[in-house]
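There's a structure below that I have some questions on.
With one protein chain removed, the remaining protein chains of the complex are shown where they sit.
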Amino acid sequence: MAKKPKNKRRDFLQLSTVTLGAVGTAAFIWPFLKSMSPAEDTLAAGSTEVDISAIEEGQSITIKWRGKPVFIKKRTKDEIDAAKMVQASDLRDPQDDADRVQKEEWLVLVGVCTHLGCVPLGQKVSDMKGEYDGWYCPCHGSHYDTSGRIRKGPAPKNLDVPPYTFLNDNTIKIG
Amino acid sequence: MDKNRKVHQFKNPVLNWIEFRLPIISYFKKEYGDYPMPKNCNYFWSFGALATITLVTMIVSGIFLAMNYTPHTDMAFDSVERIMRDVNYGWLMRYIHSNGAAFFFIIVYIHIVRAMYFGSYKYPRELNWILGVFIFLLMMATSFLGYTLPWGQMSYWGATVITNLFSAIPFIGEGLKTWLLGDYNVGNATLNRFFALHYVLPFVIFGVVGLHVAAVHVHGSNNPDGIDIKTNNDSVNFFPYMLIKDTVAMCAFGVAISAVIFFGPNLMAEVDNYIPADPLVTPAHIVPNWYLAPFYAILRAVPDKLGGVLLMFGAIVILFVLPWLDRSKVRSCNYRPIYKWFMMGFFVNFFALGYVGMLPAEGLYLLIARVGLLYYFGFFFIITPFVGWIEKPSKLPLSISDVYAKNIAPNIGGGEKGIPSPAMQKDTNL
Partner (left out) sequence: MRLLLIIFLLFSSNLFAAEMSTEKMPKHDWSFKGVTGTFDRAAIQRGYKVYREVCAGCHSMKLLYYRDLIDVGFSEAQVKVIASEYTVLDGPNDDGEMFERPARPADRFVNPYANDNEARANNNGAYPPDLSVITKARKYGVDYIYNLLLGYVEPPKGMEVGNGMWYNKWMAGNQIAMPAPIADGSVDYDDGTDNNAEQLSADVTHFLHWAAEPEMEERKNLGIKVILFFIILGTIVYLAKNRLWRDVT
């Protein structure tokens, strides 16, 4: 087998073949991996519009968003004041009430306890609301206040505020 | 355990560590590195590699489809359309899978043509041939099961027709059919189990392919002239010579299958399968996928239901015994001047059967199917043994290197030539 003289040419051919082959393999794998990302219909269901015109003061409704419960509460003046009065530095997860709402009478929270994922009680009038008058998680005893912040119990963080916008005074789009 | 067995030593310590515990590195070096391949193998010999690549592609695309498919009669059709429309690149995976199946059969048919024409089924490769026919049988089962999954009109009615064949078996037929279907008629129970079986069979195929390749490697590959490797000069190492040839073949195959997937994805599809299955409406023409058509033609050519079933399965079973029907000592049809024409006639006949298998079984088409059936079985039972017995074959070449130097080496690409072989040197007085 003749060797050295054609080395340069052969190396170039080898290099370009291997490079193109590698690029091609990566390009082949890409669509398969991408197919595992959420599909179009899943993404379309990713945002929900809610009509809040019928919610009365003091009332809280639960809607489903991305498979999880979302609490939408129209807070009373007392509840808003109680939430504002708390010093953020006293909290396990320091957050001012103002940072958790866009319009202070409307509180929008993901209704999943940040401890281990149960749905806290407090939506119904007859529910236990815990010592801070917000929500109470019966699984391991976490107490949330009128801003949905963790005050007592094992949960590490405040109830999540999902991304939302006011499309108009009567409609919130979540997600 | 033989602690003193000889272990191959590599320069790389990691490779050595693995090799001592599982000699997989030397295994691959032996089977795919230094493995001797006849020099004179043409591109027909690349179709085995193409088939393996296609099998892997089918399994991968199938798994990703299965992430989004629902095997329930109420949801199957819609879930496939969801894959086409909503899943990212879902259309690509679906079309790869449906057209990949068709190309898998094209490749395997050409692979079988190679085996038959060049006598690769003969001594000492008979078991390899048998394993190959078994793979073919598994492929047909897998593709039949897979075709029902989209739950279109053709899915449902094709499944109905073929499973009805089982009821032709005397005594146990009806019970067997009900057991297979899980119901009195093709329905949800059937669809669900067909999905489970369709998912598992390709891995069985993969296993048998492993045996098939292992069997080839025992005695080495056949070659277009059908003569054995006698010296080192007759062969080249698989790596890089045959690997690079297989890569060329793969690129050509890539162009062909991409042309279909991207520009004609429904060319080989049945339009009726885009209509959701309706047990109350039978399509005007029920046909299987084209690659099963030759056997479907044989089935319909026989007026008796049980007879048709027996001959259809017989047409596949007879393949298993080909090595014993053919008594000729010469392998390659290139050196069998009479049998060669009957063999090519067999391929044409098989194609013709496939053609009429997709058309209504009436009139001229039915006649062609019957003639085709007669030639098909006549070729195996009568022509092959008889011609093998009386034929005087052509003179075989001296050696593979001889054939290569005379006929093949002069034609490789343009430009500079390498050092001429001793055989050539003798002729040209260099």
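Per-chain residue numbering starts at 1, and chain names A and B are given in the order in which the chains are listed.
The rule is short, and it goes like this: contacts are C-beta pairs under 8 Å (C-beta built on N, C-alpha and C of every residue); 3 or more make two chains touch, one makes a residue touch a chain.
All figures in this text were calculated on a predicted structure; none of them were measured in a lab.
The chain that is not displayed touches the following shown chains in the complete assembly: A, B. Only one of B:Ile63, B:Cys251, B:Val348 or B:Ile382 touches the chain withheld from this view, namely B:Cys251.
Contact with the chain that does not appear here is found for just one residue of A:Gly21, A:Pro38, A:Pro94 or A:Gly141, A:Gly21.
Screening B:Met58, B:Ala76 or B:Leu92 against the full complex identifies B:Leu92 as the residue touching the chain left out. Residue in contact with the omitted chain (choice from B:Phe262, B:Trp324 or B:Phe351): B:Phe262.
Touch with the hidden chain on the side of chain A covers residues 1-2, 6, 9-10, 13-14, 16-17, 20-21, 24, 27, 40-41, 44-45, 49. Residues of chain B that touch the chain left out of the display are 39, 78, 81, 84-85, 91-92, 95, 233, 236, 240-241, 244-245, 247-248, 251-252, 254-255, 258-259, 261-263, 265-266, 271-272, 274-276, 284, 401, 404-405, 409, 412-413, 415-421, 424.
Quick note on the criterion: only the chains that are shown with their structure count from here on.
Averaging Cα coordinates per chain places chain A and chain B 51 Å apart. Across the complex, chain B meets chain A through its residues 60-61, 64, 67-68, 82, 85-90, 92-93, 247, 418-419.
In the complex of the two chains, the chain A residues touching chain B come out as 1-2, 17, 21, 31-32, 34-37, 39-42.
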